[in-house]
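Here is the structure we will look at.
For this view, one protein chain was removed and the others were kept in their places.
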Amino acid sequence: MAVETTTRAKLRWGLLDVLVVVFALVPVLWIASLSFKTPATLTDGNFIPREWTLDNYRTIFDTDQFVRALVNSIGIALIATLIAVVLGAMAAYAISRLDFPGKKLLVGVSLLIAMFPQVSLVSPLFEIERQLKIFDTWLGLILPYITFALPLAIYTLSAFFKQIPWDLEKAAKMDGATQGQAFRRVIAPLAAPGLFTTAILVFIFCWNDFLFAISLTSTERSRTVPAALSFFTGASQFEDPTGAICAAAVVITVPIILFVLFFQRRIVSGLTSGAVKG
Amino acid sequence: MSINATPTGADVAADETSESTGRHATVPTQRGGRRKPPLSENKKAERRLGLLLCAPAALVMIAVTAYPIIYSVWLSLQRFDLRFPDQREFIGLENYVTVLTNEFWWTAFGVTMLITVVTVAVELVLGMGLAIIMHRTLVGRGLVRTSALIPYGIVTVVAAFSWRYAWTPGTGYLADLFSDGAPLTERASSLAIIMLAEIWKTTPFMALLLMAGLALVPEDLLKAASTDGATAWQKFTKVMLPVMKPAILVALLFRTLDAFRVFDNIFVLTAGGNETSSVSMLAYNNLIRGLNLGIGSTMSVLIFITVAIIAFVFVKLFGTAAPGSDDGERR
């Protein structure tokens, strides 16, 4: 092919790239823009704020409502992620490495759960959690989060584990390692990237949830940011909450953006590895 | 075939081609290529370990889903309104009759179906395009992939707020785009915006699944098609699509079931106003707002059944291979 065509092809792809980037970023930039606007300019419909202000951020960090929700969000998502990854890793190891009855059943069940309509669980969980006195607690949210994150964790991790050359375990044994040493010094360092990627995906999932968050909480005690956003009223009842909502939205979007920026490759490989069996 | 493999022995290179006369195929007797099946004690220990490792995950998943589902069915057979707890009683299928003869339910069902079908169809087309761009673009691949991941990762509620403010007269840059403003107060435009928000949020996920399928299309196959004189479109339909079919079906299955659960966007954008409630929204309203556990549970069960039917149709009619279903093989 002539150089000219390649340049043209590059240009064409470049144009498509720009289209994708704009498509993906506009809503995010829009809400960020709103969060930096003063109440006076909030309604001017301008994409770039005419007057920049950090007041909205000050407002939300001054209100207990948001700070508390942020703490809840971070705490609940982290704990749920940790547990889901640990349990998922155990199950994924078994699925990818061991032969045991019920393996297919487990894979099938987790697939079912991955497709499960979460709203169907809202009513029984609401009632069960009230009876167990875990309604409106961290535990009350962590449990369903773990449950719905587990299929994701199991799939992603078994795909990763299947790529680990397990011959290395034998090699380590021949080199004089005990089972424990073989795991710690050889297998664990290889499994770490997969665990990390899975943790990111699971965290995003927990961080995102809205349905459980508004159904299984009733107070600020355990309400996470997405749920709190919908109850946001601003500093005082009479203030328009738009600016504050946008600032809060930006705050909880920042970690996602950071993950995506730094771990794009990992996230893509994590999401695609589980979907297609090579 | 009358020619033997290359005779060897004299020169060094030929020596190695003895591989072709070589002795590496499987002996038909005995246990084929499987070299190291474990001993019986080992086997038992392996089974025990496998079950032990899976038990916690399995227990949590079952405890949080199976039992509640059964409980949900039980609740759906009762009159159970938390505002009037005294009236709790077993009423058989009466709740189902109530729900299934209620026009709100059917409106919500229609809305959900509409949203599911339209968004998944559009996402398939856009997602395919995005997948091809992410897979093949000559410039800025990392940038495209990174940006595409943002809608996937962002909190749905945040995105929904962005769309809401964009379409609200006053704050929005899009509000004046159509007719006389306030698109979120009319049914058709509200639905369109809900679908737009859904599509924006989930197309990247669809694209990623499809990209995984694209990566399976052998480059040589496309080259062969080119030399055979296929046009770009023919290459797409005759070569790429057939290879990608399993990946497409899996992506469709996942997204269809996911779309059927649509909730967050509607909650933020319209709160179910102007008859834009989805079934999830309706169930939520009955449960949490209305505190009617009986009716809410009935809807939950109906949604569950619908999803099961959709999944069944995909798996049986289209032959969608559930990912992971081939997990039986061992390394």
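Order of writing sets the chain letters: A and B. Residues in each chain are counted from 1.
Keep this in mind: a contact is a pair of C-beta atoms (placed from the backbone, for glycine too) under 8 Å apart; a residue touches a chain by one contact, two chains touch by 3 or more.
Definition applied: contacts and distances are computed from a predicted model.
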{"item": "Hidden subunit of the complex - UniProt protein name among \"Cytochrome oxidase subunit III\", \"Phosphonates import ATP-binding protein PhnC\", \"TonB-dependent receptor\" or \"4Fe-4S ferredoxin\"", "value": "\"Phosphonates import ATP-binding protein PhnC\""}
{"item": "Absent-chain contact - pick from A:Lys10, A:Arg130 or A:Lys173", "value": "A:Lys173"}
{"item": "Given A:Ile83, A:Val186, A:Ile200 or A:Val251, the one touching the chain that is not displayed", "value": "A:Val186"}
{"item": "Positions on chain A contacted by the hidden chain, ascending", "value": "165, 167-168, 170-178, 181, 185-186, 189-190"}
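Here, only the chains that are shown with their structure count from here on.
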{"item": "Centre distance in Å when chain A and chain B are each reduced to the mean of their C-alpha atoms", "value": "16"}
{"item": "Residue ranges of chain A touching chain B (in the complex, touch as defined)", "value": "6, 9-10, 13-14, 16-17, 20-21, 23-25, 27-28, 30-31, 34, 42-43, 45-47, 87-88, 90-91, 93-104, 106-111, 113-128, 143-144, 146-147, 150-151, 154-155, 158, 162, 166, 204, 207-208, 210-211, 214-215, 225-226, 229-230, 242, 245-246, 249, 252-253, 256-257, 259-261, 264, 267-268, 271-278"}
{"item": "Of chain B, residues touching chain A in the complex", "value": "38, 43, 46-51, 53-54, 56-58, 60-62, 64-65, 67-69, 71-72, 75, 130, 133, 136-140, 142-159, 161-163, 165-166, 170-173, 175-176, 200, 204-205, 208-209, 211-213, 215-216, 246-247, 250-251, 253-254, 257-258, 260-261, 263-264, 267-268, 279-280, 283-284, 287-288, 293, 296-297, 299-301, 303-304, 307, 311, 322-328, 330-331"}
